[in-house]
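One structure below.
A protein chain is absent from this complex, but the other protein chains hold their places.
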Amino acid sequence: MSEEERTIHVGYLSRVEGEGALHLAWKGEELVDLRLRIFEPPRFFEGLLRGRMATEAADITARICGICPVAYQTSACVAVEDAFGVTLPPHLLAMRRALYCGEWIESHVLHMLMLHTPDFLGVPDAMGVARLNRDMVQAGLRVKKAGNALVAALGGREIHPINVKVGGFWRLPRRDELDRVREQLVAARPEALAMVRWMGTFDFPELDRDVPLVALRPADTYPFFEGDLGTTTGLTIDVHQWSDHFAEEHVERSTALHCRLHGQPYLTGPLARFALNRDRLPDDLRALADELGLEAGVVRPFRSILVRGVEVLYAIDEALRLLDGFPVHLEPSVPVTPRAGVGWGASEAPRGTLVHRYEIDGDGRIVSAVITPPTSQNQLAIEADLRELAPELRSLDEDAARHRAEMAIRNHDPCISCSTHFLTLERVIEPA
Amino acid sequence: MNDPWVPVPMTIRSRRQETSDTVTFELDASAAPVRFRPGQFTMLWRYGLGEVAISVSGDPREPERLVHTIRAVGAVTRPITQLRPGDVLGVRGPFGRPWPVDEAEGSDVVLVAGGLGMAPLRPAWLHLLANRERYGRVLLLVGARTPADLLFPDQLGAWRARFDTEVQVTVDRADAGWRGPIGVVTRLLERAGLDPARTRVMTCGPEVMMKFVAREALRQGIPADRIAVSMERNMQCAIGVCGHCQWGADFVCRDGPVFGWDRVGARFAVAGV
Amino acid sequence: MRLAVHKFASCDGCQLSVLDCEDELLTIVEAVEIAYFPEASSRMDDGPWDCSLVEGSITTAHDAERIQEVRRKSKRLVTIGACATAGGIQALRNLGDVEAWRAVVYARPEYVATLATSTAIADHVPVDFELRGCPVDKHQLLEVLLAMLHDRRPAIPRESVCADCRRAGQVCVTVAKGVPCLGPATQAGCGALCPGYHRGCYGCFGPSDHPNAPALSRVWQAHGADRDTIVAALRTFNTAAPAFDAEAKRLEEDR
Partner (left out) sequence: MARALPITHLQALLDRLGADGRTVVGPVARDGAVVLEPVRIVDELAQGWRDEQAPGRYRLVPGEPRVFGALLGPQSPKTWLYPAKLTLFRAERDGASFRTTSPDRPPRLALLGLRACDLAAIRLQDRVLLGSGVEDPAYASRRREVLLVAVQCHRSAETCFCASMDTGPEVSSGYDLRLTEVIDERGHRLVVEAGSEAGRAIAADLPLVDVPHDDDAASRQAAEARAGQSKSLRTEGLRERLLDALRGPHWDEVATRCLGCAGCTMVCPTCFCTAVADVTDATGAAERVRRWDSCFHTEFTHVHGGPTRAELAARYRQWLTHKLATWHDQFGTSGCVGCGRCTTWCPAGIDLVAEAERAATAERRTE
């Protein structure tokens, strides 16, 4: 490899859900090419949803991503309820929120412990972490399991829950089911805290980013599917106005749809959610955030693992609060009457804002569907992070550079299967 | 332990490869001798893998040596046949009704074996030989696909060499060294020159083969109640409670596996009973 | 046992089930060497592997080649999930106009390379065991792994969901509430989840080994479901599974 030209190729990006690859090339000092590629064969969800009943959208779109099906189900339900003019009573909103808490717990801990921690400890995987600190891994797995148990208790099973429907749920949990999961959550709380504190001792590369952030920002709580969209550029919009501000484009260079805010890259996900809603967290978690070096107003991608940790604790506390005295005797759903219209739904998937839009006809069939997952929104911002790191990536030796680049990508936990419309033309396998 | 569901561990003492896919094990039953009647079977358990019904193929006079001849055909028999001396199998049994060797005393007896059917008939044959004086003519008619598929070839040779037995072997397809008859085993029966009034037939093999054997025996005038067949069905309990082996009104495990043709002949005519 | 986990077109949910075996994970890892599992480990040992778990369906020419290589390098190949065993929900494209869909989803469809069909792994290479479900059940997955490890047949019944539903003491939603249910024609494995949540099974484990789908359609009709509803139910997560596909076709042709 010549002095002038250097290529780092991460031929197969591991420990992200899905498959991706990164290509970086310099000429001299100049970065000439940076491509984050996604190897996800297209599955055409937006196409196959056409003509299906809108009430099927939750079950169908769950299959876009096995890591965050609750997010898909929630955004779908919210969007269809929006179109049908259905409002949920408080107990069903509470249950929906509690279910979502479960997904945050399981998805975040999966990412933190099994996918991201290995980067900081220089081991290939969670097994490697277990060899260094088996107790911590076991504790972490118990936290993750509590999240799974929560999703299973409210949703029927951990992956692709079957209990979610437009208008609420098929059945409410029984007391005994709630009691069991409560126990697990209570036990998981201190273990989660210990895990986050332990992760706080990792050595974090310094990278401060100045990128627009986007997340839901409800008036009075940390967001799951509530509130308007807020941005750090000072915007507050109703999700119905999404297309006035956000645009997806199919870029030839990367062959992927990229979503821009007023033409600019932006970031959604835990970093954005946290930055925009820090003041919505209870005092103890804000104090924990300070303790972990997550000061207000600074975006440090390499500390996203800690932000997730704070969100895990929030989700545990919130679920316990919601389930305490949950009214198991009320109706599990409200009646739903189809009507023609357009509905929007946004929710905060573990990896960021997930927006669904459905146009529905008078029989309740889907005329068109647009699904904008977090990863398609974050792709440009991830590339921007990498661009920022480019000098470092250039100077490091081969392995270290690859390691650093992977780590930077994993900061945003890109969930590539979520990329309803991310793909690559072919797999390019070049020697590293 | 008296729980009929619980297997007793027994150690494999010896292993003999009979054919490419069939193995004979001798298990050490000295701690819990298995007193069995010819035609009975046991349930053999390979630890954690599953249990299968296997006929006892050894000598009924030696209850402390439990002999089984097993063909590797599927998910459980394959790993079982891979075991070596010193390995352990779980054993339940013996179960089922025996060949009518007692009832046959004083008669001429023909055993007709097809393929693996020789395994459950071998104890009956050994019983006939051990009590030779109680029987009239004793015939062993054996069919196999090829000479290489023949079970117990050495013993067949030895038995054939005796003057007080008639042993004949036929194969479907011969190889270069084969000098015996070629064709289905029923042919041997056609030419056996039996006295229908004093003959009993006991047969084991594929169902179609047994059907043809029975038909030939009936044609010769042997009454249906003197023809015995041994059946195979899915078996999970072997004690008549799991229901799997039901065949008409019978539980094959409990009311069989050996049946008189008078009882079951009609069933061979209806598919899926 | 050297284990590999491969992904084709899928949602990752089935391979996630491996990581969801929290209690057993560390014990299993002691017996199973995870040699290739890109979602979970950056250690990626090239084959050969003793056992490959394959998730996802074949939807691109490149993947059609890659599965051949996976097969060559795997002593045993186990497919996991509805995508791998029946083409998944994305097999709906097999009926639709892929060109049109491509245009719906992508502004510049010419950049998108894909086959016109989504097909099961077994349509491309011999498969040693197929584990059903959208997603697979983690207990069943564990059972398959343990069976592979101990060299035995996985105890995975192929009977219908009804059997599990009744054994679990659940009340049949069709009989007691008139709710149409695909359970009688769907393979067990999920623990009869949906009826336990008062909804009919939507068939995510695919057809059982003896489905009588036409009879089930009549039961649905008796409970007020129209043809379109039944066809849609059959044409979801296992649309390309032969028994579901055949019945949907029969109803479509009857129309």
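Note that the chains are named A, B and C in the order they appear, and that numbering of residues resets to 1 at the start of each chain.
Throughout what follows, a residue touches a chain if its C-beta (ideal position, glycine included) is under 8 Å from a C-beta of that chain, and two chains touch if they have at least 3 such contacts.
Note that the structure is a prediction, hence the values are computed from the model and not measured.
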Query raised in the report: Considering the full assembly, with which of the depicted chains is the omitted chain in contact?
Result: B, C
Query - Selected residue (touches chain absent from view) among C:46, C:69, C:128 or C:159 - result: C:159
**Report entry** Per the touch definition above, residue among C:61, C:116 or C:176 touching the missing chain
**Finding:** C:176
Requested in this report: Provide the residue numbers of chain C that touch the chain removed from this figure.
Outcome: 24, 27-28, 31, 142-143, 146, 150, 152, 155, 157-160, 162-163, 166-178, 181, 183-185, 198, 209-212, 214-216, 218-219, 222
Report summary line: Those residues of chain B that touch the unshown chain are 1, 3-7, 9, 11, 45, 47-51, 73-74, 86-88, 90, 232-234, 236-237, 239-244, 246, 248-249, 251, 254, 270-273
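One rule holds in what follows: only the chains that are shown with their structure count from here on.
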Query raised in the report: Graph of touching chains, which shape: line, ring, star, complete, other?
Result: line
Query raised in the report: Going by the average position of its CA atoms, which chain sits the greatest distance from chain C?
Result: B
Query raised in the report: Closest chain to the protein CA centroid?
Result: C
**Report entry** Euclidean distance of C-alpha centroids - chain A vs chain B, Å
**Finding:** 65
Query - Centre distance in Å when chain B and chain C are each reduced to the mean of their C-alpha atoms - result: 43
Query - Junction residues of chain B, two or more chains touched - result: none
Report summary line: chain C residues touching 2+ other chains are none
Report summary line: The chain C residues in contact with chain A across the complex are 7-17, 19-20, 22-23, 25-26, 29, 34, 37-44, 59-60, 62-63, 88-90, 92-93, 96, 98, 100-102, 104-108, 111-114, 118, 134-135, 137-138, 190, 193-194, 196-199, 202, 204, 232, 236-237
Requested in this report: Can you check the complex and tell me which residues of chain C touch chain B?
Outcome: 150-153
Report task. Show which residues of chain B lie in contact with chain C when the two form their complex. Result -> 48-50, 74-76, 79
